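Apart from one protein chain that is not included, each protein chain of the complex appears where it belongs.
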Amino acid sequence: MLDPKLFESDTRADWCPGCGDFGVLAALKDALLKSGKQPHEVVVVSGIGCSSNMPGYIRTYGFHGLHGRPMPVAIGIKCANPRLTVVAAAGDGDEYGIGFNHVVHAARRNDDIKLIVMNNEIYGLTTGQLSPTSRLGQKTKTSPEGSIIYPIKPLPTILGAGGTFVARTFSGDPKHMSLVIQEALKHRGFALIDAISPCVTWHNIYDEVKKLFYKLEDRGYKPDDEQKAYEAMNDPNGIPIGIFYRTEDKASFQERLGEVNGGRWPVDEVKTLPESVCRSLALEFA
Amino acid sequence: MLDPKLFESDTRADWCPGCGDFGVLAALKDALLKSGKQPHEVVVVSGIGCSSNMPGYIRTYGFHGLHGRPMPVAIGIKCANPRLTVVAAAGDGDEYGIGFNHVVHAARRNDDIKLIVMNNEIYGLTTGQLSPTSRLGQKTKTSPEGSIIYPIKPLPTILGAGGTFVARTFSGDPKHMSLVIQEALKHRGFALIDAISPCVTWHNIYDEVKKLFYKLEDRGYKPDDEQKAYEAMNDPNGIPIGIFYRTEDKASFQERLGEVNGGRWPVDEVKTLPESVCRSLALEFA
Amino acid sequence: MPHQGKEGELTIRIGAAAGDGIQSAGEMIMRVLSRSGLWITTYNGNQSLIRGGHVWFHVHAAAWKTYSMGYGLDFLIPLTQLAYDQHYERLNSGGAVIYDPSSVKAHDLPAGVRDLSVPLGEVALRHDRRPIMRNTVALGALCAAVGVDFDVLAKVIADQFGRKDRSVSENNVKAAQEGYDVVRQGAPPVRQLKYDYSSPKPVMTAGYAISMGAVNAGCRFYSAYPMSPASPIVHWMAAHARKLGLTVFLAEDEISVMNATVGAAYAGARAMCATSGGGFSLMQEALGEAAMTETPVVVVDVMRAGPSTGLPTKTSQGDLNMMLGISHDDFPRVILAPRNAEESFYTAERAFNLAETYQVPVIVLLDYAIGDGGYSTVENLDFDFRIDRGKMLSAPGPGDHNGFWFRRFALTSDNVSPRAVPGTPGMMFVAKTDEHDEWGHDMSDVLAGLNESAPLRERMQEKRMKKLEAIKGEMKAPELFGPSGADITVITWGSSANPSREAIRELHRKGVSVNALEFSDIFPLNEVEVTRILRTARTKVDVEVNYTGQFAKLLARDTGVEMDSYLLKYDGEPIYPIEVEKHVLSLRKEVHAVA
Partner (left out) sequence: MPHQGKEGELTIRIGAAAGDGIQSAGEMIMRVLSRSGLWITTYNGNQSLIRGGHVWFHVHAAAWKTYSMGYGLDFLIPLTQLAYDQHYERLNSGGAVIYDPSSVKAHDLPAGVRDLSVPLGEVALRHDRRPIMRNTVALGALCAAVGVDFDVLAKVIADQFGRKDRSVSENNVKAAQEGYDVVRQGAPPVRQLKYDYSSPKPVMTAGYAISMGAVNAGCRFYSAYPMSPASPIVHWMAAHARKLGLTVFLAEDEISVMNATVGAAYAGARAMCATSGGGFSLMQEALGEAAMTETPVVVVDVMRAGPSTGLPTKTSQGDLNMMLGISHDDFPRVILAPRNAEESFYTAERAFNLAETYQVPVIVLLDYAIGDGGYSTVENLDFDFRIDRGKMLSAPGPGDHNGFWFRRFALTSDNVSPRAVPGTPGMMFVAKTDEHDEWGHDMSDVLAGLNESAPLRERMQEKRMKKLEAIKGEMKAPELFGPSGADITVITWGSSANPSREAIRELHRKGVSVNALEFSDIFPLNEVEVTRILRTARTKVDVEVNYTGQFAKLLARDTGVEMDSYLLKYDGEPIYPIEVEKHVLSLRKEVHAVA
């Protein structure tokens, strides 16, 4: 029997009532639980933003780092100890803006990190400025007359960069989100989960998303074809959620690292060198 | 009559004899000349790397900045004075690695910058380490047993991000490269030109590329369809060069800026405020 | 035992949870009093969350110049129990608490504090379905309690809600009127100052002031990535872009911000950007780029409590060491730290002239306390200003050109080289972050280390660094506040001058011999002059908002003068005048004991 309180924290989330991030938190807890993870086996790494307050609201190891930098911290953790399940969780500003390059390169390296981007098309914590996913014309504190900047399209970008698991979910459907996260946890390598998670304070798109979203699987979509994935992502008439693309053919970066270091992982090897090795090292340049 | 020496500098390029970057330099000069540009109307902005030594070898205004940062410098210049033609030129490490996020966001904003990436699949100047475009198995100083990292796919990534002009060229064919650059100079907004520019010292792929490359236009390819562009870019059997995708439908970021600032560009407006405005500003919060 | 409120002054604090509209209520109080002819200083007790928690807004107003939060609270408006519990102990005798007894219990009210209970919620709900309007009701009550004409408040409300539906504004006025009436009919004002409604006083934060100063200095390029407490600057710029013809570049990160600012400045614009500490870390490499390419930029750092993410909405003066060590190896920079909004306006103007005259980066240090968290009255805002762009050429002089290139980095007697704006025919040059010769040619490749080029490298480094010597001549000496020759001298920099001033005023009333030396020009220190001035001071007390006394260390480093005592605060809260006062009083005992 799974203890539903296994991942409960004693700390109340400080998000605004109704914030989409509550749904993501619930889905993540549920997915970890259903995936049979124990709290000490999991590290949740975040950046800075409303969404990045996640660690501490979920009882696992946590690292609440810098704006835009959850990915490299997560990668460092995973490289040091690949036995840990490492989840990165942050906002659209964090991951598609200032920290996007880390995501792109994690995608191409296929780092074994599960990234959940709580996409609300706004900078929430800094009180509502334009984010990279904000829309043309969107009025924010930094675009009082409406944005003049085209939004980023994170999913095709990451697919183009070589992403091996690219999905979208909606915090209005935490059950579906949990299922997608469970798949991501099983995935061999990097998983990007774009989680539409509306900001009820600065840019409330709940009703709109509720009207427009549909599940890919409901339309018989199979996430095994790159070309089709591009098409599905670019649907101008609705908001598809689900897994757009997935391949288990590529080894994760950490698998490949293990081939080089022989499975001698840094956390287990905090020791001096054997004497035999030392002598030859000393004379290497002589 | 065009003066072929118009863009000649007094400074000899310090690249290794045979370096691909010579071809790019020649192509860029030729393209500027044929596009009817004058040296003082052009700024060439670069980063750090062998390839980034470009400014100064070509007689235009130049800015030889930081590793990975030509794009934002170029954008600052273009926003301050959109009458200038701004070309960014740098290496694969510079633009697809440390500085890739700037490229991605320039692509989505459609900044009116023409970016030439001298892609040699290696860090040249730092004496031959793995670059983001280096191949699996490639032996370099940082991968003495062969790389374990999947290379980035810059072209589909930038297309996914919203790129409006995405092309590949080869320094072994400077004439073709010049033509592509000329098209880029006419383009409304951001142009990415991936210029295969082999490093004869650390990773000489001249012969290989010469064998495998072909021109898209020779195969009747039209760069007007995103889906087809993805397919063309992912050709596993050859190295297509030419323009993969191009659209003139999107306004450039600088065009849009001009709508807000009313064409009052920063370089022309280094002046105090009219008195009428001052009074109201002062009392704005009272 | 509660203190007595100060004659002729008002200190007012309103508190509730984030999302309850405390900031705008506080700003309305500020406006009411500032339109009543008073001098104002405010402080915003913010938290880093959007809804919930506890936030407050403090207004200090007086018939004379105010500098900081003043002493205690004359009026507390707690809209939540937590707001009452957190602040009631600060209430001055002779003051009052304005609250709704149905939601707040005013326990342990200090002696001499009036209990002004007003059914805020009930009144509010009469005018709107949601209780948010209780703020307005409280404002009405406050106006009655301080004896301000209701019309002033009505106008402030109209201005505030003007853009919304007209009924919103009208309902708010009605609600306010009811609050006003409850208190008014009860009694005469609790504390009434003399008001002059004829001319509203300009009031702004240092963030807004520096924005206006910058634009008036010819800055039309602004690049930003939002970061508290620097964000108000970009909000202001974005809001004025169309009206003032500003080009605002919202970049993907602070690296891009700084590089774009350098690019714009290189192109010939006056370009500025701003951030807070964490973002500044990301800008450092490009600051080095600006210095090496001798590109004039102005960068504002609005300091907040760190290290790292720290306390994003709390204050600190902890970024000075970073500014002294930006990026690697030696390069010139100027560091200015205006004390308040008014000085920030002029500092922006000076910063651009200094940057362009000497072709160096200029850094302006503000902090949360004045930058985002605090408004203050700006007495004189003189937009008359002479832009000095330094050595800007539109055509090469003799020897300035070699047929190919303009000699952009010429070695000159004053170490400043002529500049050209890209786009100018025939003046092409390359700005290089590699070491370069006078023509901008690379000295790191084929020339590096050669017998003939090592000395040139030396001279290029000297050229850049020696500009600091000339700049020293332009640095303002610390301003003396109070009489010269006092027993005790308070040393402040930037915003720490403000609480110190109010403390000194109070200490003078108590007959203490104290003055202040207020530094607003931080680096390069004019060592000779500063040393001379510091040596005239007897007992020196360093007052700053960081753990290590960063500015005192700079003084020790560059002048050899050591402080005698330190008041260092690093709990995130700004310094209160009472803290400076107590510290000085404790020292006086020591001083007397020794004497």
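Going in written order, the chains are labelled A, B and C, and every chain counts its residues from 1.
We take it that a contact is a pair of C-beta atoms (placed from the backbone, for glycine too) under 8 Å apart; a residue touches a chain by one contact, two chains touch by 3 or more.
Source: prediction; values computed, not measured.
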item	value
Displayed chains contacting the withheld chain	A, B, C
Among A:Ala74, A:Val166 or A:Ile243, the residue in touch with the chain that has been omitted	A:Ala74
Of B:Leu66, B:Cys79, B:Leu159 or B:Val180, the residue in touch with the unshown chain	B:Leu66
Residues of chain C (touch criterion as defined above) contacting the omitted chain	45-49, 52-54, 86, 255, 276-278, 280-282, 284-285, 288-289, 291-293, 301, 303, 305-314, 316, 318-331, 432-435, 443-451, 454-455, 457-458, 461-462, 464-465, 546-548, 550, 553-554, 556-558, 560, 562, 570-573
Interface with the unshown chain - residue positions in chain A	9-11, 14, 38-41, 43, 45, 48, 53, 55-56, 59-66, 69, 71-81, 83-84, 101-102, 105, 257, 260-262, 264-267, 269-273, 275, 277-278, 281-286
Residue numbers in chain B that touch the chain omitted from display	14-17, 48, 50, 66-68, 97-98, 100, 123-127, 129-130, 132, 141-145, 149, 201
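Going forward, only the chains that are shown with their structure count from here on.
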item	value
Chain pair with the greatest number of C-beta contact pairs	B-C
Contacts with 2+ other chains: residues of chain B	101, 105, 257, 260
For chain C, residues that touch 2 or more chains besides their own	241-242, 248, 252-253
